[in-house]
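Every protein chain but one is kept in place in this view of the complex.
In this document, chain identifiers A and B correspond to the written order of the chains, with residue numbering beginning at 1 in each.
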Amino acid sequence: MSYAESLSLTLSEVILAAGALVLLLVAGWAGDKATRLISWIAVVLLAVAGLALLGPAGAAFGGQYQADSFAAFAKVLIYFAAGASILIAPRFFQLADGSHMGLRAEYPILILLACVGMGMMVSAGDLLSLYVGLELNSLAAYVLASFMRSDQRSAEAGLKYFVLGALASGILLYGISLVYGFTGTTAFDGIAKAYGDGVSMGELFGLVFVFAGLAFKVSAVPFHMWTPDVYEGAPTPVTTFFASAPKVAALCMAIRVAVVAMGPAAHQWQQIVIFAALASTILGGVAAINQTNIKRLLAYSSINNVGFALIGLAAGTQQGIAAVLTYLAVYVVMTIGSFVCVLQMRDAEGRPIEAISALAGLSRSRPGLSAAFAIFMFSLAGIPPLFGFWPKFLVFDAAVAVGLLPLAAVGIATSVIGAFYYIKIVKIIYFDEPGEEVFAANNNVVETGLMLLTALAVSPIGYLAIPVLGQLSDRAAGSLF
Amino acid sequence: MIQAFAFYLFATMLIASAVLVISARNPVHSVLWLILGFFNAAGLMLLLGAEFIAMLLVIVYVGAVAVLFLFVVMMLDIDFAELRAGFVRYLPFGLLLAMVLAVEMIFAVGAWKAGSLEMAQRLVPIPSDVPNIEAIGDLLYTRYLYVFEGAGLVLLVALIGAIVLTHRARGGIRPQNISEQVKRRPQDATRNIDQPVGQGVEL
Partner (left out) sequence: MIQLIVFLPLLAAIVAGLGNRTIGNVPAKLVTTGALFASCALSWPIFISFLTGGAHAHVVPVLDFIRSGDLSVDWSLRVDTLTSVMLVVVTTVSALVHLYSWGYMSEDDSQPRFFAYLSLFTFAMLMLVTSDNLVQMFFGWEGVGLASYLLIGFWYKKPSASAAAIKAFVVNRVGDFGFSLGIFGTFLVFGTVSIPAILAASPDMAGSTIGFLGARFDVMTLLCLLLFIGAMGKSAQLGLHTWLPDAMEGPTPVSALIHAATMVTAGVFMVCRLSPMFETSETAQHVVTYVGAATALFAATVGTTQFDIKRVIAYSTCSQLGYMFFAAGVGAYNAAMFHLFTHAFFKALLFLGAGSVIHAMHHEQDMRYYGGLRKHIPLTFWAMMAGTLAITGVGVLGVFGFAGFYSKDAIIEATFASGSESGGIAFAVAVFAALLTSFYSWRLVFLTFYGKPRWEQSEHIQHAVHDAHGHDHDDHAHAAHGHDAHDEHDHAHGSVSDGTAGYHPHESPWPMLLPLAVLTIGAIAAGYVFHTPFLDAEHGAAFWQGSLAFDAHLMHAMHEVPMWVKMSASAVMLTGFVIAWFAYVRSPGIPAAFVSQFRILHDFLYRKWYFDELYDVIFVKPAFAIGRFLWKRGDEGTIDRFGPNGVAALVVSGSRLAGRLQSGYVYSYALVMLLGLAAAATWAMVG
């Protein structure tokens, strides 16, 4: 296969990388004045890259890059989440901090480059490309986390993320080198062949370390500790990004590694995934209860949700993987929606408010926002008829189908715990006496539009999408088996 | 025989210096131990027949990176004692953990001994007729072009990140604006004033 063909298969990454470079030049020339223009161009680039996914499927660069419908499904979610994170940023940064003259142009560019990295992750057919993609995404993420560098919490979040991320990278790299050492290859198909011949102790250790490294990326317990601090400290648009796109990328990457590369060792990794799923759902549910900061609460919620998604992976069947993909699609929409709602929590000067107690009696002053909040919370809690129920049902169904009844049972029990804190927010919004805080009115078309769109998608109307979503996710999962 | 001796020497030294890097009280000492570690690693590479990487280690890591570290460490004004206090507190538990890991490593190595290295699956057999440097170059720009480009992007992001996080647009300075200066015309710069007597000049 010639390089031209290979490049054409990686068209979406090429578009994003080249676009990011051009935009970097534009930013260098025009300065921060052009941020708005660059943001919009970046969103357009993401859309174009998304269209490019319609191109042919195949393996590029000798199997290091896999262009298949699984990768395409994940990338659509990633690009959507990235686009949303870019769109909601300018206003936040303009209002959040007086010392900043609005958003700097590097923000959309970094997100674009992170998307390139995430694209590499989900398309990786080789541990090398996986690691490079992961690092590309991570480095961009570290910078984004401390993007409001004058804000102490933001800087701290970035540093923590960096240190722990480096540790996780080290673990992953060590696992990769073990795998390479014992199997003699970094290509997924070669690894699968080696694992198929029986799993030696060294290969087992490699597997454990690789999964530990991946678990950090998806913030599964016990590699989740960074999540609440980073989510809380990072600027809200960045948190939105963290909670959505990299989660999808890391989970999909983990799925590909688990199913394609280490499929023959399914029995071994299944134990780890089951443990991580259980621990994540339980801790994500339990620890969120005492939180007073809405972003921290949503961080635990994301841990909880990752646990549910991992239940589908633990099933390890095509049905399970398809369920995870559906879960991710709905999760991304719910997450973006709820963070856009959080963005609306601004005081009169536009400074962000993050205390949950500030939401008290919101229904009286902002009925629309309150309704959106309620929809997202109920949906996250997985209460029918909202759409958040459906993917949860799918993953439990997949788990039950392979006989993981206790896992599904615990999952359902923890979703009850989760329902408590989600519904508590609704209770605070609708039934508590209003406090002194008055939120500034929202007059931003983009944010309102996003909120409306995502709220509609997770409302019962979303069930109309089940046939399409089910077919797409099934096809995507099918491309791995 | 001599190879085995060298290997164990380099390996022991490498591990010892790595331990000393993190345990030395003086950060400058740490960097020095690090340099020693790099040297030993280079020696290991040599034993493997990867002389190019060995040289890279010496030139890039020892020559550039470690020296840079040294400068940075010496320039930073950090209260290292306080920083380490936290570390010491966690040391016993960390050690216990390390021991567990170490024991497991030994098991792993034992297993490795028992099993066979699947060399047949190696993507790239070690070429005997091509020099190291040529072989690496060949791989980097052909088979691993994709990863190589990706690594380039990683570096770019690191660059952008460094600038974003450290660059500050300082206010109050007056940089040159050449095009403005060239476009300047006399009528923009001067004006005639019929100044009445006994009144201040209005600027």
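Convention: a residue touches a chain if its C-beta (ideal position, glycine included) is under 8 Å from a C-beta of that chain, and two chains touch if they have at least 3 such contacts.
None of these values were measured; they are calculated from a predicted model.
Asker: Return the single residue from A:Phe205, A:Phe308 or A:Phe339 that touches the missing chain.
Answerer: Answering carefully, the residue with contact to the hidden chain is A:Phe205.
Asker: From the list A:Leu7, A:Val22 or A:Val286, which touches the chain that is not on show?
Answerer: The missing chain is touched by A:Val286.
Asker: Considering the whole complex, which of A:Phe147, A:Phe216, A:Tyr331 or A:Phe387 touches the chain not shown?
Answerer: Looking across A:Phe147, A:Phe216, A:Tyr331 or A:Phe387, the contact with the absent chain belongs to A:Phe216.
Asker: Just one of A:Val163, A:Ala348, A:Leu405 or A:Val446 touches the chain that is missing; which is it?
Answerer: Candidates A:Val163, A:Ala348, A:Leu405 or A:Val446; residue touching the omitted chain: A:Val163.
Asker: Given that one chain is not shown, which residue among A:Gly133, A:Gly158, A:Pro228 or A:Pro246 touches it?
Answerer: Reading the full complex, the residue touching the unseen chain is A:Pro228.
Asker: For chain A, which positions touch the chain that isn't shown here?
Answerer: Residues of chain A in touch with the missing chain: 160, 163-164, 167-168, 171, 201, 204-205, 207-209, 211-212, 215-216, 221-223, 225-226, 228-229, 268, 271-272, 275, 282-283, 285-290, 417, 420.
Here is the rule we go by: only the chains that are shown with their structure count from here on.
Asker: Would you kindly tell me how far, in whole Å, the mean C-alpha position of chain B lies from that of chain A?
Answerer: Roughly 29 Å, centre to centre.
Asker: Please give the residue numbers of chain A that touch chain B in the complex, ascending.
Answerer: Residues 3, 6, 10, 17, 24, 60-62, 64-65, 104, 106, 109-110, 113-114, 116-117, 120, 126, 128-129, 132-133, 135-136, 139-140, 142-143, 146-147, 149, 158, 178, 181-187, 190, 193-194, 200-202, 205.
Asker: In the complex, go through chain B and note every residue touching chain A.
Answerer: Chain B reaches chain A through residues 104, 107-108, 110-112, 115, 117-123, 143-147, 150-151, 153-154, 156-158, 160-161, 163-165.
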